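A single protein chain has been omitted; all remaining protein chains appear in their positions.
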Amino acid sequence: MTEPSGVDPDEGCALVARSAADYLARSDPLARARRWRDRTPGYDREAWRELASLGWPALLIPEADGGLGLGLDSMVAVVRAGAAASLPEPLTEVLAAAQALVHAPTSATRTGLLSRIVAGECIVALAVQDEAGPIDLQRIGTVAVSAGQGAWRVTGRKRFVAGGVGADGYVVHAHADHQPVLFWVPADCPGLEVLAHAQADGRFMADLVFADLVLPPDHLLASGEPALAAAWAAIDTALIGSAAELLGLSQRALDLTLDYLRTRTQFDRPIGAFQALQHRAVDLYIHQRIGESVMRQLLDALRHDPSAELRTRGASRVKARAARSARQITREAIQLHGAIGFTDDCEVGMHVRRALVLGAWLGSELEHRRRYARLAPPIVD
Amino acid sequence: MTEPSGVDPDEGCALVARSAADYLARSDPLARARRWRDRTPGYDREAWRELASLGWPALLIPEADGGLGLGLDSMVAVVRAGAAASLPEPLTEVLAAAQALVHAPTSATRTGLLSRIVAGECIVALAVQDEAGPIDLQRIGTVAVSAGQGAWRVTGRKRFVAGGVGADGYVVHAHADHQPVLFWVPADCPGLEVLAHAQADGRFMADLVFADLVLPPDHLLASGEPALAAAWAAIDTALIGSAAELLGLSQRALDLTLDYLRTRTQFDRPIGAFQALQHRAVDLYIHQRIGESVMRQLLDALRHDPSAELRTRGASRVKARAARSARQITREAIQLHGAIGFTDDCEVGMHVRRALVLGAWLGSELEHRRRYARLAPPIVD
Amino acid sequence: MSPPSPPTIDAPADWEALPLEDFRLRVRTWIEAWCPDEVRYPAGRLRWAQSREWWSRLYRRGWIAPGWPREHGGMGLSPIRQIVMLEELERHGCGRMPDQGITQVGPILLRYGTEAQRSEYLPKTLSGEAIWCQGYSEPNAGSDLASLQTSARLQGDRFVVDGSKIWTTLAMDATHMYLLARTSRGARKQQGISFLLVDMSTPGITVRPIRNIAGDEEFCQVFFDSVEIPRGNLVGRIDEGWSIAKSLLGFERLGIGSPRRPRQAFARLEQVARARGLFGDPAFLDRYTELRMDLEDLSAAYEEFVDQVRRGEPLGADVSLLKIWGTELMQRISELALLAAEDHAALAGEVALEGSSVNVLAPFYSSRPGTIYGGSNEIQRNILATTVLGLPR
Partner (left out) sequence: MSPPSPPTIDAPADWEALPLEDFRLRVRTWIEAWCPDEVRYPAGRLRWAQSREWWSRLYRRGWIAPGWPREHGGMGLSPIRQIVMLEELERHGCGRMPDQGITQVGPILLRYGTEAQRSEYLPKTLSGEAIWCQGYSEPNAGSDLASLQTSARLQGDRFVVDGSKIWTTLAMDATHMYLLARTSRGARKQQGISFLLVDMSTPGITVRPIRNIAGDEEFCQVFFDSVEIPRGNLVGRIDEGWSIAKSLLGFERLGIGSPRRPRQAFARLEQVARARGLFGDPAFLDRYTELRMDLEDLSAAYEEFVDQVRRGEPLGADVSLLKIWGTELMQRISELALLAAEDHAALAGEVALEGSSVNVLAPFYSSRPGTIYGGSNEIQRNILATTVLGLPR
């Protein structure tokens, strides 16, 4: 993980969290999310530039590359708050894809892209999946062959590219010469077709179809082990970010539900006085708290041991837990709101739909429990 | 299934159910169960003779063999009522083992055994398992070879023989000449060792160890397909019987719990007035009702189509359901009783422990769901 | 596609005279021949525009009102034959039409209506000229329906209605509403409620569709601003509408507890699992089989209540157990379908899944209202606890 050189990381994290809270309080992201949903790209490019002016896309980018050089704590704080506020911009998606660049070897392409990302001029998305199901970077679905003079000819297809509609380009995982590689693929590259799929939350995923797309030599970002390491860094960042979003939205859904229970009256009592509902609310609260603890423990552990091994295992653990908690909380939030909870006007629905998307993105809770079982040593000696 | 020749089956079932209720009401089987638990054989041989005088072991034995020739409905009614009353005698066990004899080809051994069973002079147990886990009659664990002059020499071991301690003999599944066979093995046969294992409910299971045990020719009850058919008839009867017991004991545990909820007061109210407990009680009631419906549907279906296929599939279905319901109900019965529910004095514990045993006997709910999935055609066209 | 209009068939004068299985076969054959494709396996409730043709065919056949007496244009079927009819419609995947006039208003007018009300409303309800919606729930009277506040003040020969109703299914398609309104305040809040018939074109009525979480508009809020309703539209006696509304329970509740809807969700789960190749995954199979057996066992319980109807016995409050088990099962099925769909579960609408096209989220969304509407499952549990289990209030 990147370490800030100047500012104390805890201090940096606290500063960023405060500025995020300020921004979210004054900019009504919920209204923006409603305005943009089901319309490509699903978010507001203007707003993205404002986020960039707050430094959000730069959070995890090293200071040497023009970023803020903060740690995952800062990302978690910001995307968590963003999700609670229904922020529609693809922040986790860009932060994750940028991590692939951060972990790629130094090159002019890398330097140029990172500075454009920091400036808010470039929205980049991560394309690592060939099909649904467990992510497998050994699978050869997208292939690059030499097109002469160091150039590459790419054919194949990438699927489920979150934030991929409206992006300026993609970090694409492919195979060349029996090696995994990462390419930079600009969105306007001839031979690239971007197919938009509507997500449950009103945003869009892309399928990328490469039909004899030709890339210049300098668009190869990394190959071999470094390419794999960079891809996994990006994927883990996406998982930890999605877990943070899930925790943020489930906390918000829980708060809305508790407010409703306190104020809605039926049978001449606030419905929150009914014991059966109280007990269910407590179970939701426990789920939320357990999720928060797992995230906090992971961030603490990564501060002491920023190894890829720990990060990958922890990413699966926290994604599985946060998805589980958010599933329970968002579903019960509908039920405890009653009919109103099923309406589009009710904010709860925003969180329900977002939880559907995040729950499935890059692997369900089930898939991540399985992955964790493969990665983690046994618990009892 | 056997069909009665003279008496109307519904009529017969109703008569038997009434006499069972009478007997159970006056004979305090619960006290007997407490008296005999943890003491071999775990039940009262005197009481067994009384049950026989009521015709219970004869229920499923054809009239031609001296039995009552009633259907599974009658068995279900009686063992269900018996389980609700904590009857400790091995009724399901004997009824099931006798089914193996009923389905075996006619022989003097068969005739003699059936008449002794009807008379209450012979307690017989079924020995079909070589080890824990799914029952597999193709597995060759117990082997018989010729001992000359038609006699058989048996070696091997059978496990988890419910009702096997104190029995007068066993219907034993073995392999001879690469064929499945069923033997009659009297308890006093030299070379037979009966190892007693204490069950959670205070009764006993046996392991049978055959050390060069020699059986005369007429102790071979069946071989080949008829042996398999007879063994499966017995196993299915045991499963349906155990499901009926589970339903009986879970109904009783539920009734005790509802009574407790109505009468126990805390915080100046009957605890049954607390909504969270009400809702949990309702969930138990629903589990119980679903279980009853599955049993009723199975018995109805078998009246119209008494095929082995339907019986085997239905046996797994009803065992899985009844075990599931009884698990939920007995566990919650402890919790809803509070500390008193954890004491030995409280009747609930009898049902909790019996449910542990029946839940595991001849396959858990999980195993029977898997078996059902293998046996049953898909649900949706 | 079937031809535009079915021929007239000589029907036996008395459907009850046919043996039950013959009756079932006749119904099945006719449905298969004449049911238009557009009403089969819809994603949600059918709108009136989608239903019109099928309604009209059933009407001309004389089959639009299975439960009504024959002298009023119904089929005069006994409850069990009504169930057979429902089962055959379900079997063919026929969606639910805006049928509350048939299932609710007709029976109420037959029991409580005046001769004038019957002759005015029954024929046009049959023909589809009058499409009814239900005006019961209010923003502050959901689970606690009896606390409803929409008022109907009697002024001369008219009631003047003010207030609003909510969660009114497809009110935008309806020509009429049957309405519960408060005509006075009694000691108990169930008193003082009256049952009124309302023409939706009356001035002062505004219908606002409510978009739901899935993006559809099935429900509406209906506003009443000094809406004048002729006194003759009062059904039964004034202030005694609550017992009229309650009289429809029982047989209705059996319908809510039918395994039909969870079975549809289950079919969707199977479709997803097949496309994803999950039937070779033992862990998936365990989960799948558990749900499958929960569904089949729901059917066993449902059949038992149907038998009770068959024997002519009234249904007790215990029938609610079907609704609880069935609606919650449908939610559990929809959750497994999401897991089975993996990444596809993030996508809205129809999704291309290894060759087939599936709306993965549809069962998830459509399983939500079931636990809330028709008396929420919390209310059902309260009822079962006190009336069936005899726990203290």
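Each chain carries a letter (A, B and C) given by its place in the written order, and its residues are counted from 1.
Here is the rule we go by: a residue touches a chain if its C-beta (ideal position, glycine included) is under 8 Å from a C-beta of that chain, and two chains touch if they have at least 3 such contacts.
This structure is a prediction, so every number in the text was calculated from the model and none was measured.
Shown chains touched by the missing chain in the whole complex: A, B, C. The chain omitted from view is touched by exactly one of B:205, B:246, B:273 or B:298, namely B:205.
Residue-wise, the contact with the chain that is not shown comes from B:277, picked out of B:277, B:294 or B:320. Residues of chain C that touch the chain left out of the display are 281-283, 285-286. One chain of the complex is left out; on chain A, the residues touching it are 258, 261-262, 269-270, 272-273, 275, 278-279, 281-283, 285-286, 289-290, 293-294, 296-297, 317, 320-321, 366, 369-370, 372-373, 378-380. Mapped onto chain B, the footprint of the missing chain covers residues 38, 129, 132-133, 159-160, 197-200, 202, 205, 265-268, 274, 276-277, 327, 331, 334-335, 338-339, 341-346, 349, 352-353, 356-357, 359-367.
In this text, only the chains that are shown with their structure count from here on.
One inter-chain figure worth recording: chain A and chain B are separated by 55 Å, centre to centre, where each centre is the mean of the chain's CA atoms. Shared interface positions of chain B, defined as residues touching 2 or more other chains, are 275, 278-279. Multi-chain contact residues of chain C, defined as those touching 2 or more other chains: 378, 381.
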